[in-house]
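Shown here: the complex without one of its protein chains, the others still in place.
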Amino acid sequence: MFELLLDGINSVFTFKIILLIVAGVFLGLVFGSIPGLTATMAIAICLPITYGMDSVAGMSLLMGLYIGGVSGGLIPAILLKLPGTPSSIATTFDGYPMAQKGEAGKAFTYAITASFFGGLISIIALMLIAPPLGRVALQFGPFEFFAIVVFSLTLISSLSGDSIIKGILAAALGIVFGMVGSAPIDAFPRFTFGFDSLDAGFDLLPVLIGLFAVSEILITAEQKVKNNKKKKMNKIQYRVKLKEFLSQKWNFLRSTLMGLGIGILPGIGGGTANIIAYATAKNVSKTPEEFGKGHPGGVVASESSNNAAIGGALVPLISLGIPGDTVTAMLLGGLVLHGLQPGPMLIQNHGDVVYGIFAALIIANVLMALFLFLGMRVFVKLLSIPQQILLPIIFILCVVGAFGVNNRIFDVGSLIFFGIIGYFMIKGKVPLTPLVLGFILGPILETNLRRGLMLSEGSFVPFLTEPIAAVFLLLTVFSIGLKLFMNYRKKVSG
Amino acid sequence: MKHMSRDVYISIIFLIISILVFSMSLNMQALTTSAVGADFLPKVIAILIFVLSSYFLIVSIKNPVGNVVDDTDEMEEINDSDESKKFTRVLLTGLLMIIYVFLINFIGFILASILYLTVQMVLFSSVTKRNIIVYLLISIVTSVFIYFVFRNIFYVMLPSGILG
Partner (left out) sequence: MKNRFLLVMLTVLFTVLVACSNEGAESKKDGDSSDYPNKPIEVVVPVGAGGDTDLNTRITAKYLEKELGDSIVITNIEGSGGSTGIKEVLSKKPDGYTALAYHNAMLVNNIYGLADYTAEDFKYAGIGILDQSNTFLVSEKSEYKDLDSLIAYAKENPGKVKVATEVGAMTHLQILEFQQKTGVEFNIVDAGGASEKITALLGGRVDIVPTSLGLVKDYVESGEMIPLGVIAEDRLEGAPDVPTFKEQGVDMAIDKVFYWAFHPDTPDDVIEVFSEALEKVAENEDFIEEIQKNMLTSQFYSSEETKEKLNEITEHDKEVYDNQ
């Protein structure tokens, strides 16, 4: 195994491939850092280029793009409160307040370190235990997915700000938006008001970027931009004491494992991993009230889980040939076009390529951290671009990104629609994150509920008796009970 | 006071949403035989929203002060007396965005973007610091640059409109 890895590292240590990884990580970071452009898009664009390369070279480029694309999102999340990709939503919660406090440099250091080690651990897990992990993922059917989603939805309570009711209402609204378009399974068009364009429903990217980025631009539009010229940039502190780091070790480890686990489950993905890890970190923390006000733990939870989800998502792809999301579906396409059929035989038949991929991942991970550390002083300069120029350009890029999802103007329309909704929600102090969670998880919930009922011929019993499903539903009941109890105690004592 | 009316509005909006969702799901038929059809989840969610928002409505009417106490940025809003002026600016920006999207289809990405960028930058900046020529230049360069990079390098076929 170790020898194989050395062979793999040897095979990617050619000038050409290293150059490809460098280019991939760099381009990925650029795509990740621009709101509206994502790793998915970067890979979609570069996929055709890889057809002309040999398989290790092609996959190395794609791995660089993947790691760069997921990591780049932390830059605008911390500096501008704009999540660069779905994977960095939760990074904005504490990263931006840290930057506001003048701790942008520290936030970067935390985020990059968490990204690096989170990614590394997940890559190691991928190398060592992909086949058994993949087999575990197979045990998750409709009943299990239904239970996990129900459990994840209870986390809304800790993402709701001051009012849990508003949080639940926002999540319900998210589920409603998620239902627009063809219903799962029978494709019955719902809430389309007769518009063909709505048949396919709303795409995640425009919804997300609209809610988080466009709404911010609208908020800024309230005031004429004051020129907040350089707030003494040179004073920024980048160094974080080792002790401060170590105080996050459990948080880091838990978030990494959660990211890995969520990544492995097909269909849920990095966009939710960071939110769920963040909510859990907040729940477990002794000082949950610090979260959202610039607590490094929030940044660590979000950034370690989203990078850990990369290795996780590759587990079912490499070990079973099963893609869990759009990115891995495209990677699958890339492999097949090179004559490699991902599946149980891939490691046996094409071990050289697989270990080449692992080596490329490790190198890309190192390069990602290196680029970000070298670049962070430059990123901070981004803030010195006058906002009245920066924001309109960011909006244009959001438009390009939304258009690029499906090459439809419709998606640009929904970008603005959700931007306006996001604006009014911020004004009404209705939290945005539960809406996103509802939007992502709602369709998964419904699909699996209905599939489960088809499997059980209409009986609800297996949802409660299948062991994994039962555990998650029990956890749900337990966590709601605990929350109610804590609230009750708070009321009695205070 | 403002706080109260806001939460009341929110709960009324959600009440309306729940009624809309429920009434629309009455017309849904399942195309396949399954224990629950396409109308099941919409109805459940509609009822959930209805119950919660009714409760929320009652609470926010009964308890108008709410949690104003820990609302720190509320102070800011009060200082900025000109609420309607603020809203006009947001409305203008929103309208500009919508017009921009329509224009992309007709006159193409480049021209629409140049127009949008320039007007938006002017809208954002204060009268004294405006420099329309610089804005226009930046707009032209960015729009053309983005268009060519995406269309020719990344093959994202941004609409070319009348220029194509």
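In order of appearance the chains are A and B, and numbering begins at 1 in each one.
Methods note: a residue touches a chain if its C-beta (ideal position, glycine included) is under 8 Å from a C-beta of that chain, and two chains touch if they have at least 3 such contacts.
Remember, predicted model here, so these are calculated numbers, not experimental data.
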Full-complex contact with the absent chain, from A:Thr154, A:Ser182, A:Ser247 or A:Ser479: A:Ser182
Hidden-chain contact residue, picked from the options A:Glu3, A:Glu289 or A:Glu457: A:Glu457
Hidden partner chain, touching residue among A:Val12, A:Val25, A:Leu169 or A:Leu332: A:Leu332
Chain not shown: contacting residue from A:Gly343, A:Gly375 or A:Gly428: A:Gly343
Contacts of subunit A with the absent chain, listed as residue ranges: 44, 47-48, 51, 137-142, 181-182, 185-187, 189, 196-197, 199-201, 266, 316, 320-323, 326, 329-333, 336-337, 339, 341-346, 406-408, 447, 450-451, 454-455, 457
Missing-chain contacts mapped onto subunit B: 31-32, 134, 137-138, 140-141, 144-145, 148, 152, 155, 157, 164
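We adopt the following convention: only the chains that are shown with their structure count from here on.
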Distance from the mean Cα position of subunit B to that of subunit A, given in whole angstrom: 22
Subunit A contact footprint on subunit B (complex, rising order): 6-7, 9-10, 14, 17, 21, 24-25, 28-32, 34-38, 40-42, 45, 48-49, 52-53, 55-56, 59, 67, 70, 80, 86-87, 89-90, 92-94, 97-98, 100-101, 104-105, 113, 116-117, 120-121, 123-126, 129, 135, 138, 142-143, 146, 150, 154-159
Parts of subunit A lying in touch with subunit B, wherever the complex brings them together: 45, 48, 162, 165-166, 168-169, 172-173, 175-176, 179, 183, 185-188, 190-191, 214, 217-225, 227, 386-389, 391-393, 395-397, 399-400, 403-404, 407, 409, 412-413, 416, 419-420, 423, 427-430, 442, 445-446, 449-450, 453-454, 457-459
